[in-house]
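For this depiction, one protein chain was excluded, whereas all remaining protein chains were kept in their positions.
Should a chain be cited, it is by its letter among A and B, assigned in written order, with residues numbered from 1 in that chain.
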Amino acid sequence: MSRLTRYLPHLVLALGAAVMLLPFYWMLLTSLRSPAEIFDISLWPVPREPAAVANYAQAATTVPMARFMWNGLVVCAGILIVQVLTAVPCAYALAKLRFPGRRLLMALVIAALCVPMQALALPLFVGLATAGLLNTYFAMMAPFFLSVFAIFLFTQAFRSYPDEIIEAARMDGFSELEICWRLVLRGALPSLAAFSVFSVVAHWNDLYWPMIVVNKPTLAPPPLGMLFFSDVETGANYGALMAGATLITAPMVVCFLLARRHFIAGITMTGVK
Amino acid sequence: MTITRRLALSALALGLAAPSFALAEDVTLNVLYNLPGFTKFHQPLADEFMKQNPGVKINFLAPAAGYNDGQQQVLRAAVTNELPDVYFSGYNLTAELVHTLAPRGQIQDLGPFIEAEGGAAFLSANFTPNMSALGVIDGKQYGLPVNASSPIMYVNADLVTKAGGDPADMPTTFPELIALAKRIHEMDPKVAGMSYDIAGWPDDWLWQAMITQQGGTLVDTATGKVGFDNEIGLNALTMIRQMAAEAGAPTFDWDQARQQFGAGLTGVLFSTPAHVQTIEGLVGDRFPLVTTTFPLDNKERGGVPTGGNSAVMLTSDAAKQKAAWNYIKFVTGPEAQNVIVRITGYLPTNKLATGEAYLAPYYHDHPNVATAARQAERSLPWAGYPGGDSVRIWRTQRDIIGTVMRGEVTPEAGLAQIVEQTNALMK
Partner (left out) sequence: MSALDLGMAPPRRTDAARRVARRGLLFALPAILLLVAIYIVPMLVLAGFSVTDYQLGALNWDFVGLKNFRDAFADPVFLRALWNTVLYAVIVIPAGVFLALGVALLVHGRKRSRAFWETAYFLPVTATLVAMATVWQFLLHPSLGPVNAAIRWLGFEPVSFLGNPALLIPTMAVIGIWQVLGFNMVLFLAGLTAIPKDLHEAARLDGARHPLDRFLTVTWPMLGPTTMFVTVTTSISAFKVFETVAVLTKGRSGSEVLLYALYLEGFEYSNTGYAAALTLIFLAIVLVLSLGQSVQMDRKVHY
């Protein structure tokens, strides 16, 4: 009985994890297989005739994969930087400064949380087009410069920062900017890590918006680049396709692994509880 | 591999070279094509064209995922005045494109350019009347055909032989074919006798094929109503139901259908000849693959709809127009068509390309590719519906065809629904 209660949770977790990881496993497996084995139902990990080198070479050379990755990096970094630069002061103001319209702003932020980007795509597209900004990194980033999710998350995290310390810092002659960026944000670094993971993952994987505003291959981020592989009319080298998919997914996995330690602490801190 | 590496390099080079200044006499043409897989012939053709025309630079925009996506991209670009200079438009959507762009002066009649080349003599020397008609809208030659194909059968010779059929002499009518597919399916219920992925196809190509192969028409030109509100339409739906009910035809997506055929679990697959190389690759040496022509129930008047695209000129700048015309003339010419056919398995649109100098030896060596050419004289235009709502009409029809295919609705009731809803959408 005691052994059962000890191992049962592991067993249940392992079964669940197997389901969660099956798609990843299959992706990796197929990326190692030769076309002759693609249709095998077997999940045996060792391919009969290894084709990994051929598949990955094809994935990396048929399309300018490095270029796509670079574009993804530029877009994600640009979005994240502006999101943090605008959301942190706003969240600080919402959490710690009483100013007129604060409640209204908070209500607007919560309302905007439910508005999906797709709903506003058309006017945003027309706006960027009239400004002559299509086919730029800016067009890919602009609609995401404001993250209401970040404002919400940081407001929650900043609220728990002790008011006494802020008061004391003001007495000591700290400017409000210094208090915001050097004291309050430093106290909430884990939530910054948590948000960064969400933001980068979301924009690295976004296909919808780049597809609308960008039509130059040199600007395509990874998922748009993926379309060059999984072409409906002619493409069918599933091994190379999955090799490409693995190459695109890997940076996000690494990114999560690096941030993992701060991650849950960060969420805890936001007081989303 | 050489082509693909060259593509990678040139795309990179493009990115690096972007800020350099163009010389005054140089012309850069922005070109948009659909279907990213077409890169494998568009890029080498453009390289060749640039070599022959040193003053012109072909700059490809990121290819659109499909004909509908490309059409939407061009319509959006029309609003923002960011149109490509040359676009490769799907045959069935060209009329809608012209009707939207012509009033805005954003699409050019190719008539004057053809006139300068010799007019009707130039056309008839290069194109059959059927072919050049694919680019005619409202009596004007807006496009010239670049890719053309009609649906063909991919046959798993092992399965067909086992079921008592002859892969070299496949049935030429649908009732016979369905009977053969039924025998294949009955040998092993896990195997689909045939696969006709009409309910998952992104456009109405396979549905039109079922109508035209019986000699029917899509739209009755006299009344402006649906042309298959008769035995032909009913027959088409009845046979589609039989494919699913008797021959085990699957009802899922075409990707999945193609995977299943590649795995050796489908007797006969219907698809575009542009898939020949892909499917050969998928099949590998699992089984001998044979392709053959589309069955025709009506041998006199029956035919198959032509899929593919025409090159249209969107630029209104005179210098660019001249370069664009040369480019269009080049990609629809025999030399380029020879390349396209060898890479894709499409029909050549230029009749000079089939001669001994170009494709005749190739066809002899690659019988699976020659299939499309064998039904060339049976090729009919790929029609659109008047009123500019073809995409929506097909989505509506496809849903109803799906219910018939799965047996939820009788063919009679299904036909009534299709006719009623299509007529309503054809304003």
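Convention: contacts are C-beta pairs under 8 Å (C-beta built on N, C-alpha and C of every residue); 3 or more make two chains touch, one makes a residue touch a chain.
Since the model is a prediction, treat every value here as computed from it, not as a measurement.
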| item | value |
| --- | --- |
| Which displayed chains the unshown chain touches | A, B |
| Touching the absent chain when the full complex is considered, from B:N59, B:T100, B:N130 or B:N326 | B:T100 |
| Residue in contact with the excluded chain [from B:L75, B:L123 or B:A179] | B:L75 |
| Those residues of chain B which, in the complete complex, touch the missing chain | 68, 72, 75-76, 78-79, 100-101, 103-104, 190, 199-200, 202, 250-253, 255-256, 259-260, 263, 265, 389, 391-392, 395, 398-399, 402-403, 406 |
| Chain A residues that touch the omitted chain in the full complex | 9-10, 12-13, 16-17, 19-24, 26-27, 30, 39, 41, 43, 85-87, 89-90, 92-94, 97-105, 107-116, 118-124, 126-127, 142-143, 145-146, 148, 151, 176, 180, 201, 204-205, 207-208, 212, 222-223, 226-227, 230, 238, 241-242, 244-245, 248-249, 252-253, 255-257, 260, 263-265, 267-268, 270, 272-273 |
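Note that in this section only the chains that are shown with their structure count from here on.
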| item | value |
| --- | --- |
| Centroid spacing, where centroids are CA-atom means, of chain A and chain B in whole angstrom | 38 |
| Chain A-facing residues of chain B, complex | 4-5, 7-8, 11-12, 14-15, 18, 32, 35-40, 60-63, 65-66, 73, 76, 79-80, 82, 202, 254-255, 258-259, 262-264, 272, 274-275, 277-279, 281-282, 284-286, 344 |
| In the complex with chain B, residue positions of chain A that touch it | 35-36, 38-39, 58, 61-64, 67, 125-126, 129-130, 134-135, 212, 214-218, 220, 224, 227-228, 231-237 |
